[in-house]
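Dropping a structure here in structure tokens format, bear with me for questions.
Up next, subunit A:
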Amino acid sequence: MTKANSPKTKGSQTKSSQGSSAGTMARELSLRAYRTMLEARLLEEKLAALYRSGKIVGGVFLGRGQEALSVALGVHLRRGDIYAPLIRDQAGRLAFGDTILDSLRTYLGSSLGSMRGRDGNIHRGRPSEGYHAMISHLGAMVSTVCGGLVAKRFRGEKGAVGATCIGEGGTSTGSFHEGMNMAAVENLPLVVVVANNQYSYSTPNDRQFACSDLLSKATGYGVAGHRAVGNDLVDCLGVIGEAVAAARRGEGPQLVVADLLRLVGHGEHDDASYIPESMKKLPLGRDCLELARHSLIEREWLSKEEADSWHKAVEKEVEETASKVLREPAPDPSEEDWNAFASPSIGRNL
Partner candidate 1 sequence: MPQLGESIAEATIVRVTFVVGDRVEADKDLLEVETNKAVMGVTAPCGGILRELSATIGESYAVGATLGYLEISEEDAERLGLNDAPPAPVEKPKKKKAAGISGAAEAESIKPSRKAVEPTVSGLPVPAHAGGASFLSPRMKARMAELGLHAADLAGVAGSGAGGRVTIDDLERFLQDLERNTISPASSMRVAVADAMRRSWTRPLATVVLPIQLDILLAHRKLQAVKAGPALYALRALAITLSEMPTVAGRLIGDRVIHPRSIDIGFAVEAEDGVLVPVIRHADQSPLVDLVERYNRLVELARARRLPGSDTGGSIATITNYGVFGLTMATPIPLPEQSILLGMGAGRITPFWDQDKKAFVPVTEAQFTLSFDHRVLDGGAAGRLLQRVSNLLGTPEEL
Partner candidate 2 sequence: MSSITYLEAIRLAQQRALKEDPRVFIYGQDIGVFGGAFKATKNLAKEFPGRVLDAPISEDAMVGLAIGAAVEGMRPIVEMQFADFSTCGFNQIVNQAATLHYRTGTPCPIVVRLPSGGTPGSGPFHSQSMEAIYAHYPGLVVMTPATVEDAYTMLLEAIELEDPVIFCEHKFLYYHLKAERLPATVGEALPFGKARIARPGRDATIVAYSAMVHEALAAAEELMQDGYDIEVVDLRTVRPIDTDTILASVARTGRLLVVGEAWPWGGVAAEVIARVATEGFGLLDAPPQRLNAKETPVPYHPALWGTHRPTASSVANSLRQLLEL
């Protein structure tokens, strides 16, 4: 089995130029993606508001500016795939099947949420359904997804891919390195999307890595590489779609690097005043949601009225769900079993 030795770079191509059925699929995919981005954005605006009114305890980490990149990965995944989203992947999560309801439940600490108050904010997931609950140590999820793919290989399951997203800062960790190397050695169908959003908390890229192009890591690991324009939905859909397809075809790990700009603080507790205004004015500083809306309207895949009505509908849904969740009970410490073990034979004798 030959491995790709040089990074394949893909420019912006849309699939709509390749025929009408492909064109319909592309249109449907783009619309689904856009709607999901809208949900992510409006949900996160609500989360930010809830945080600032003291309703959320702990950190709030938003993906504003990263929705296009994140959703582009999420929409290409399907049941049976394994997905480990990270902190700015609200859009990808919703595309993969997470709900506005569970997102709010986890953030607001409702005992009815999937994490039941035991973990919060972006540490949510349902691992048994292929949706991993990340741990804070960046890079750790790469090898975890690899493990799931190895299991599927043992069972003879074909066609599934594993996917995770990580920031450029996360690529500095040893975990990332070990995970990528292992994915390549095992030749796994893993897609890793690196969101190079220029800042890792307050750390600019020149303090994070010295290589001139992150994509050269693909060469280092012996995997295929792809470049995407991080705030361009159409480009992301095309590039990531191809990367996922390549993985599904058995071509081994695929590394996608996308440039964009983080449009929020590291968390809602951070005002990102270290990001210079000049950077925000660059093309990579443009808001992907606005760009996507504009792009879809221009193609006449979506009318302005439809876009506005979607906006209203999503806003309403977010508002109603938040009100419902705010009335839900918090976990009760006296009801907890305070037991970290799954084996019944271990019980309380610790």
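One rule holds for everything that comes next: contacts are C-beta pairs under 8 Å (C-beta built on N, C-alpha and C of every residue); 3 or more make two chains touch, one makes a residue touch a chain; residues count from 1.
Regarding selection, all candidates are chains of the complex that A comes from, given by their letters.
Source: prediction; values computed, not measured.
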If you apply the contact cut-off given up top, which option from 1 or 2 ends up touching subunit A in the complex? 2
Which of the residues in subunit A end up touching candidate 2 in this complex? 82, 114-116, 118-119, 123, 125-128, 132-133, 135-137, 140-152, 154-155, 174-175, 178-179, 181-182, 185, 340-343, 345-346, 349-350
